[in-house]
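Showing just some of the chains, left in place.
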């Protein structure tokens, strides 16, 4: 009798086990779906967003290909050294994709002013710095912080990348280059809006990539609402400030809600998410329309894609907003996390910019012809 | 002994419970995958399909951004008022996306002839009307209908949107505007075909978005087969009628199978699905190649994107085909549902068109320059 009973409960336990294995495997496959979405953002999204530079489209897309291809294996190889906590294979891969995203953001600041092989050097140097910041701020390797709220990477992905990029730009912008205008045209704008839309559509998968299952639906809706908010705000701010709509504002600032909701995507309620989006879109558009020119003069740089205004300021705003939105947040940890990220990004960016600048400088900038076999189009 | 047994069965029940919770959470995440696919259709699909207007691409994409961003929160906010049945968060969001799809269809009829802020007004007015029709026809709030077969929205999404749009167009087309041709070129056509392909690829997720799990595989294959049918039929009809292939026919009518299979996507067998697609593609192409000119003269409108022929007629056809395909269909309910949708769409469209027309009129139509900061391209 007891045997039978034992058998019964063993059977139950076994059923549970089989199922829970099945479910954990299913969960990893769903995670892989999100990894694919993020890859679409990296290549097609970031890649085409940068195609707004009229004569530099093929270069921007090739650079995107190379940056992704060099950063993912580099990240995974360093993770394999054993300093880091073991994680699921897809989770690891998604973390590598986050690094690639941050790298692409950084690159946006210097786009068109370095040669193709310099993008590779930039990528190789960026990843270890990025991982060091991740280790310190998110994994809290030195037990220095406590928990920093940054699920979708407002701080460690977006702000880090942007600040790294504009720091590197200091060594990667000459005086003459600062006088050269960056041209777009109707076709490059349409390609850029394609990139922007790809980022918009898949952004929830970026933020929810590593969120526990139960929290995914609310996170997804939050991210979409933040994006709706920033898109609407961008339109109004763009018309208000400029009198006309700027295609660059729409393609870029419309995404600021996604940047800013990152830190709080799984904590905010829907109304908060929408408000965060509206504020982010507004400050991002103000950045593009008013501040960018002043900043570039002040820093003596060109920020080709305006990453300061899409990723830098909205990223920091997103990190700070967590102080208000997240119940029981560790205020000290959050502030220390932001500050540390800024400091590491500045130092690493300056260092990397200097090194990359030693490898040459293109004669013609913002132009494919410099390095591509291109046919003269009639 | 009994205790042990009870414990055993409690354990079993608990196992079931844990698992079924796990599974229901997994199902909602799979639903979210479909929600992302639909979002790709809304922004990239509908957006780029409308880029065929050569000089109006940036405006079409910006309008798409704004229409999606204003309609989703509006829909969700109205749902939050408590008149409606409570549903899962992602399910609710998908229903909001359906509303946005219908709005984008309606907008296709007046594209290029209203100013950017008028798209927002159009969106704000459209959503409540759309939700009223949904409440009456699908949710059967007044217990007036019985069950209407319209899983993928042939009637309440496609036909409603198209009829709303061409009704609104009556107040949004001046006599002079009817003489102005709409130009496409090789690049705008290629962008438009991109939008078309994005819609084609993700259409099964649109139709299967809220279908029960077990029915998803058959639904998905049905939708793809209907699209294959309409694509082939469009090619043959286009060549037969025009002597040459029209890029606009291919980009648009090829999708008519997706529109028409909507009402019966989870009922039809594969052969029926393919036949529905072939018929839909044929009548849609006849619409674009022959009827459109007559209709526009008769109604004294311009239907910029030809939504009558892609969404209107194929949508009504899809709704009627259910009478033949769905076993034990409630014929009265289906016919009343179609009729009610048509009536509400006409009245709402006329009203909305009138209101929107009070907010001005662009000086130059089908042209970005009217409202955009654009560089003159060399």
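Just so it is clear, A and B label the chains in written order, and each chain counts residues from 1 on its own.
What we mean here is this: contacts are C-beta pairs under 8 Å (C-beta built on N, C-alpha and C of every residue); 3 or more make two chains touch, one makes a residue touch a chain.
These numbers come from a predicted model, not from an experiment.
Student: With 2 copies placed here, how many are in the full complex?
Tutor: The entire assembly in this structure file is built from 3 identical chains.
In this section, only the chains that are shown with their structure count from here on.
Student: Please tell me the distance, in whole Å, between the geometric centres of subunit A and subunit B computed from their C-alpha atoms.
Tutor: 32
Student: So in the complex, which bits of subunit B are touching subunit A?
Tutor: These residues of subunit B touch subunit A: 1, 4-5, 7-8, 11-12, 15, 18-19, 22-23, 25-26, 28-30, 32-33, 35-36, 39-40, 43-44, 47-48, 51, 55, 57-58, 61-62, 65-66, 68-70, 72-73, 76, 88-90, 93, 116, 120, 187, 191, 194, 368, 371-375, 377.
Student: Would you tell me which residues of subunit A are touching subunit B in their complex?
Tutor: Residues in contact with subunit B: 1, 5, 8-9, 12-13, 15-16, 19-20, 23, 26-27, 30, 33, 37, 54, 183-187, 189-190, 193-194, 197-198, 200-202, 204-205, 213-214, 216-218, 220-221, 224-225, 227-229, 231-232, 235, 239, 242, 244-247, 250, 254, 270, 274.
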